[in-house]
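Just one protein chain is left out here, and the rest sit where they should.
Just so it is clear, A and B label the chains in written order, and each chain counts residues from 1 on its own.
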Amino acid sequence: MTQNTLMRPALPVRRRKGRGVGGPGGGSNRDAWMLVLPALIPIVLFSVYPLVQGILLGFTDAKAGLNVPVSFNGVDNYVRLLDNELFWNSFRIGLIWAFGVTTLQFLASLGLALLLNLDLKLRWLARTLALVPWAMPPVVIAIMWRLMLNPTYGPINESLRALGLPGDINWLGSFATALPAVIVVGVWAGMPQTTITLLAGLQNVPGELHEAAAIDGATGWQRFWHVTLPSLRPIIVAITTLDLIWNFNSFALVFVLTAGGPGGQTMLPMLFAYNEAFRYGNFGYAAAMGNVMVIVIAIFLFIYLRSQARSRLS
Amino acid sequence: MTQTVVRPATRQLPSAKRQRRISRPLQYVALLAYIVFLGFPLLFLLVTAFKTPQELLSPNPSFLPESLNFDNFVQAIEKANLVQAAANSLFVAVATTVIVTLISLPAAYALARFRTKLRGLATGWILLSQVFPFILIIIPLFLVLKQIGLVNNLFGLVIVYAVWSLPFALWMLQGYVAGIPVELEEAGAMDGGGRLLVLRTIVLPLLAPGLVATSLFTFISAWNEFFFALVLIQDPALQTLPLTLARFVGAEGQVQLGQLAAASLLATIPSLVFFALIQRRLTSGLLNGAVKG
Partner (left out) sequence: MRRQAYLSVGAVAVATLLAGCAFGGGAAPEETADEGPVEITFQSLAYQDTTVAATEEIVDSWNEENPDIQVKLTQGSWDNVHDQLVTQFQGGTGPDVIHDESSDILGFANQGYLADIGPYLSEETKGAVSDDVWETVTTGDGKVIAAPTLLQTYVVFANEDAFAKAGVEVPAGDELSWDDLQALSKDLTTGGQFGVGWGLKQPTAAIMNTALGFDGGFFDVEEDGTATIEVGDEELAVPDAIHAMAYEDKSLDPVTLTQSGSDVMPGFLGGSYAMYIGGNFLAQQITESAPEGFNWTVLPPLAGSAGPVQAANPQTMSVAAESKHVEQSAKFIDYFMNAENQAKLALGDWLIPASADARAELESQTADQNGWAELLKTGENLSGAPFQKATNYPQWKDQYATPGLQQYFANSITREQLAEQLTAGWDSVSG
């Protein structure tokens, strides 16, 4: 399902031909296998195998311990999970977090990518600085933001005070602002990869299309809407999909910022599953949580990718 | 399509020029706002690295350090064996990037251009590997590596990082390949170019920005990865940068802030230099028309 959406070229002027079995130049299935083969062995050994094991684990009662026997227990974990109010609550927080961060990240990154694609002065510097969040070690990102958000001494409140705004907000400590604050940090931390990906995608938008549109009298906005955006669509779909998954799965940043607090306001589902596995040693139960997250995300992705496919066809 | 490609670039239209005169300053302002937002924490890190312990815990902190004091850098380098760690990280990150690029480029092409069963399988795997909580994979993965003797070994790290960067690289690269009109390849083939020639002269240049973006991603993920290095590497001589940085963080939120900032800065600068050098490649030469923005 997903692949077709992403694979199909989106350029409106492109004729849809030559997309049959063979591909260009008459390739065959065997060629495809040959091209993929080098990737296959390590993938099966180091990715597929542990993945399968992780999934199966969700149907066992595995616990941490020396020589503890493991047995399959069917859907017991899932029945138990249904009653786990805390887990579902963290799920709700996780969805707010993931959708919030992904949407804001995408909008902010698209704006930045468009700017960086312009022929502005000092573009090289701007591009390099735009990648700062990526270059900074993750341990340090959270510590730096915690200092910057410090209610009393942090530069953010200090700047607010200098501007005459209320400068005593306890960003990470108060119930109302903790989640929005970590979302902003999440957007910050994830912007580079989205920006770079979109920027690279913008390079694939043929300038001739813009030109043709401009000759037809289209304004900058119209050209963006009717030329740039459609051309960029495969990349946009690909990166927002990944961003959504990553954001839903991330917890290290929030863990250092708030450790799930205050009062559980920023307890992301992954943090919840991590605690279950690593702190309480319930590997089987934690893996079951993982499986539930996989299913829920898969549903969202399915809806998203299909709606993208539909809207393109209409 | 072929017609548009060969059409020579025309001069800018007057209306576009006028528009640009108004929007250009706005664009600079917006860019500046972005830079401040994204770059400020680095600046904060920079000034922190020069502060003394007294300044760092001062109740009336001044933004700039009182003096350029390099003590933190000296101590950090001495204590954490940063040079060795940087060499290890560099090896791991470069090896991972090379491997991922070599493997994913042909595979992504195949995924984008051939319609086989493989596609469904690959898509399923790519998404699953990203969606399933990584922390739950760590223990099985650890055991596989232990069985083939790759614990406490930098090659073990390279393999893990490569395999876990592959889904992203494949996913994105096949998206970029899909964005290249098949007609261009067909035209090249008709002009008498062989398969490889077409790939090298037409597809590869068009793919360059996407390739740069994905290899940047691979490099940075390997450079910054912490958890796997933590459980896999025990020999102090094999530690990567993120591991050494963790030494500045103590129990209950204690942090040797000045030294941590200095060490982090030293760990960040190579990536930034690398970015500065490679960012030019994010612009592909071929499809760019005259009108942009």
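Here, contacts are C-beta pairs under 8 Å (C-beta built on N, C-alpha and C of every residue); 3 or more make two chains touch, one makes a residue touch a chain.
Just so it is clear, the structure is predicted and the values come from calculations on it, not from any experiment.
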Quiz prompt | Candidates B:94, B:249 or B:278 - the one touching the absent chain | solution = B:249
Practice problem: Out of A:34, A:70, A:162 or A:303, point to the residue that touches the absent chain in the complete complex. | Solution: A:70
Quiz prompt | Residue ranges of subunit A at the interface with the undisplayed chain | solution = 44, 48-49, 52-53, 56-57, 60, 62-71, 86, 146, 150-153, 170, 172-175, 259-264, 267, 275, 278-281, 283-284
Quiz prompt | Touch residues of subunit B, complete complex, unshown partner | solution = 53-54, 56-61, 75, 79, 117, 121, 138-140, 142-143, 146, 151, 227, 230-231, 234-236, 246-247, 249-255
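We adopt the following convention: only the chains that are shown with their structure count from here on.
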Quiz item: What whole-Å value do you get for the distance between subunit A and subunit B if each is reduced to the mean of its CA atoms?
Solution: 15
Exercise. Give every residue of subunit A touching subunit B within the complex, in rising order.
Key: 2-3, 6-11, 13-15, 17-25, 27-29, 31-33, 35-36, 38-39, 42-43, 45-51, 53-55, 57, 108, 111-112, 114-120, 124-141, 143-145, 147-148, 153, 155, 188, 191-193, 196-197, 199-201, 203-212, 214-215, 217, 219-220, 231, 234-235, 238-239, 242, 245-246, 249, 270, 273-274, 277-278, 283, 286-287, 289-291, 293-294, 297-298, 301
Quiz item: Can you list the residues on subunit B that touch subunit A in the complex?
Solution: 1, 4-5, 7, 9-10, 13, 15-16, 19, 23, 27-28, 30-31, 34-35, 37-42, 44-45, 48, 59, 61, 63, 102-104, 106-107, 109-116, 118-120, 122-123, 125, 127-137, 139-141, 144-145, 159-160, 162-164, 166-168, 170-172, 174-176, 178-183, 185-186, 189, 195, 198, 206, 209-210, 212-213, 216-217, 220, 224, 226, 241-242, 245-246, 249, 255, 257, 260-261, 264, 267-268, 271-272, 275-276, 279-280, 282-284, 287-293
